[in-house]
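A single protein chain has been removed from this complex, and every other one stays in its place.
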Amino acid sequence: MTATADVTAAQTTTAALKAPIRRHGARRRYATWAWNALAMVLAVVIGFPIYWMLITAFKRSSDITTLTPQFWPAHPSLRGFSDVLHDPIFIDDMRNSAIITLSAVLISLVIGFFGAMAIARFRFLGRKVFIFAVLIVQMIPLLALTIPMSLLLDSVHLKNALLGVIIAYLMFSMPYTVWTLRTFIANVPPELDEAALVDGCSRWQVFYKIILPLVGPGLIATGVYGWILAWNEFVLANTLLLTNDKQTLMIYLLIFQSSPVHGADWSGLMAAATLTSLPVVVLFVIFQSRISAGLTAGAVKG
Amino acid sequence: MSIEIAPDEPVAERRRLVLDRRRGSRAGNLPYLLILPASLVLLAVAGWPLYKIITLSLQKQESGKYALFHNKGTTAFVGLRNFTNILSDSTFWTVLLRTVTFTAVNVALSLLLGMGIALLLNRVSRWARIILVAVLLFAWAVPSTVSTQIFYWLFSNQYGVVNYLLSEIPGVHMHGHDWFADPHQGLAVVTAVVVWGAIPLLAISLHAGITQVPRDTLEAARVDGAGPWQAFRSVTLPFLRPLLVILTTLSVIWDFGVFNQIWFMRNGHPEPGYQTLGIYMYSEGVGSSHYNFGAAVGVLMMLCLLGVMIFYIRQLFRIGDAA
Partner (left out) sequence: MKRRIVAVTTLAAAAAVIASACSSSSPSGTQPSTSKAAGLLSTSGAGKTISVWLQSDAQKGWPDVVNQANQRFEQATGAKVNVQWQQWSNYTTKLDSTFAGSSGIPDVVELGNTQTASYIAGGAFADLTAAKAQFENSGTWLQGLADSGTSPDGKLQAVPYYAGSRVVIYRKDLFQKAGVTTAPTTLDELFSALDKVKASKSSDPNFSAFYSPGKNWYAAMSFVYGAGGKIAEQQGGKWQGTLSSSEAQQGLTQWQKLSTQYSVGGATKDESDQDAIMSQGHVGAILGNGWELGSVIDKKTGNPALASKLATFPLPGTEAGKYTPSFLGGSDLAVPQKSANVGLGAEWIKIFTDTQSQTALAKFAIPNTTSLLSVYESQAQANESTGEAAKNTWFVPNTPNWANVESANILQNALESIATQKSSIADAAKSADDQIAKTLNAGG
């Protein structure tokens, strides 16, 4: 018997399984509560740095680094947030970041999905070369790329253009998408394709009617990844975008750091960082709940 | 139920062959059509810069910037001289060893904790899952520059929360302890940031993978008398293996080239004991405008990664062939 045990056989046993599960219900409930408690402890530990970021954003500067740490702002102030929100540059940079990130992620998902379909479902000449190329590209250290990428975009007149940065970001988001989506597609049993083809679906219909909905979680996971990498990338954006009206949020955050003629505005920085992270969180909390509903429906059973 | 690893390949193989046979010529050019856009992107955005990096690494490192400003960085070809210079420098080997150790520790910790949390997410109530996932997403969304700054505060010698809390434990006097005086301790703090930043992606991806594990197979295993650990080992793990191979590969790539977390933890002045290859490449290469040198280090980093990951790449091709 193999791990992908004969599905129909497993289904017939399901009914038999239900009774013992019910009998162990009480023990299970205690176990669940124990797991819940562990999850909350982890949430507190993992969340503490975020909590620290949040309360720092509300602190007076003289309360940020104190000998006895302030676990709650003694003199809460909205100064940091209001400075950031009243700064037109912040809004502009938010828009630039959104355009760049959204484009890079969507293009990566579309192109990457096709690429992943090809290597997950077909065997063809050059397939290994393609997989290898996708892998190698991810090994290129981003920092070594600043000058070559800059020269490349300069020669095609895409320096200081959002499009140039979008293209540059495809370099790390697209290969990752191909890679990860491939496994998600591979986990969809080929019998599904087969059945759909027999039912008269075209190849393309199989892609977007059968496989696409089933790899939803994978799309979200890879989309989140590409989004965060692009949203938080600094070196390339700072090198390729020259003017203030084109810069991204990561470049904006630098304004708060100390420089030769002024100290660091930490509560401003943490307020800006919070506002920078928030859209990402909100976006994916929304997506997560929407998609996970579909993914637990047991579509994989085939 | 004596299941060993690599269970589904023969089955998948058979299915695929059946499918291929039935499809016959209909598949035809389709795969090529599918990879065309991706290949174009790879060629345009990665191919040329990669070619340029290799070219730069084979050209003379001049101390000045004249060639850069007036000749697009083109200098005379000097063969492998940049490489022999780097490889004959003992610093490089120290840095390489440190990087390999750092990577191994970070990848292992990230994967273990990521897998643990992914499994936990599968066990907990809906509300607990939502809270933990929200925290994970938030942790993931915070830029590494900012999270590093926060960890730096938390571990500050006089004003840090960590030393403060540790000193609250009776008998422990950590106040004023400088975590960064000893690079080993300092890199442990860096590890905390790196792992903290890596867990969300790993946990969420693995959790998404786990939800795809066929319920019936798991329950069948349980009926056969498998305990939770056995069920995990014999069903979940093999099912997740392709995803794990990919996540491991990627974690190795990221941790091997880690930069931000070390750079900002040392406020842009990393001491020799903090040099990993990413830092080395920046402070000796790119940051000093030594782009040829930096490119050579970059090429060496890629070669090292390839060397380290031969095993994983072979795994990958096996999986790739099987699917």
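Read from first to last, the chains carry the letters A and B; within each, the first residue is number 1.
Methods note: a residue touches a chain if its C-beta (ideal position, glycine included) is under 8 Å from a C-beta of that chain, and two chains touch if they have at least 3 such contacts.
Since this is a predicted model, take the numbers as computed values, not measurements.
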item	value
Touching the absent chain when the full complex is considered, from A:Ile111, A:Val137 or A:Leu152	A:Leu152
Residue among B:Gln61, B:Ser144 or B:Thr191 that touches the chain left out of view	B:Gln61
Contact set of subunit B toward the excluded chain (per top definition)	40, 43-44, 47-48, 60-66, 68-74, 157-159, 175-176, 178, 180-181, 267, 269-272, 283-284, 286-291
Subunit A residues that touch the omitted chain in the full complex	60-62, 64-67, 79, 146-147, 150-152, 154-157, 159-160, 234-235, 238-240, 242-244, 251, 254-255, 257-268
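By definition in this document, only the chains that are shown with their structure count from here on.
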item	value
Subunit A-subunit B separation of Cα centroids, rounded to whole Å	15
Complex contacts: residues of subunit A adjacent to subunit B	1-5, 7, 9-11, 13-14, 16-17, 31-32, 35-36, 38-40, 42-43, 46-50, 52-53, 56, 64-69, 110-112, 114-115, 117-124, 126-128, 130-149, 151-152, 167-168, 170-171, 174-176, 178-180, 182-187, 189-191, 193-194, 197, 203, 217-218, 220-221, 224-225, 228, 231-232, 234, 250, 253, 269-270, 273, 276-278, 280-281, 284-285, 288-289, 292, 295-296, 298, 300-301
Interface residues, subunit B side, partner subunit A - complex	1, 3, 7-8, 11-12, 15-16, 18-20, 22-23, 26-27, 30-32, 34-35, 37-39, 41-42, 44-46, 48-50, 52-53, 56, 68, 72-73, 117, 120-121, 123-125, 128-147, 149-151, 153-154, 156, 158-161, 164, 196, 199, 201, 204-205, 208-209, 211-212, 214-217, 219-223, 234-235, 238-239, 242-243, 246, 249-250, 253, 257, 259-260, 278, 281-282, 285-286, 291, 294-295, 297-298, 301-302, 305-306, 313, 316-317, 319-321, 323
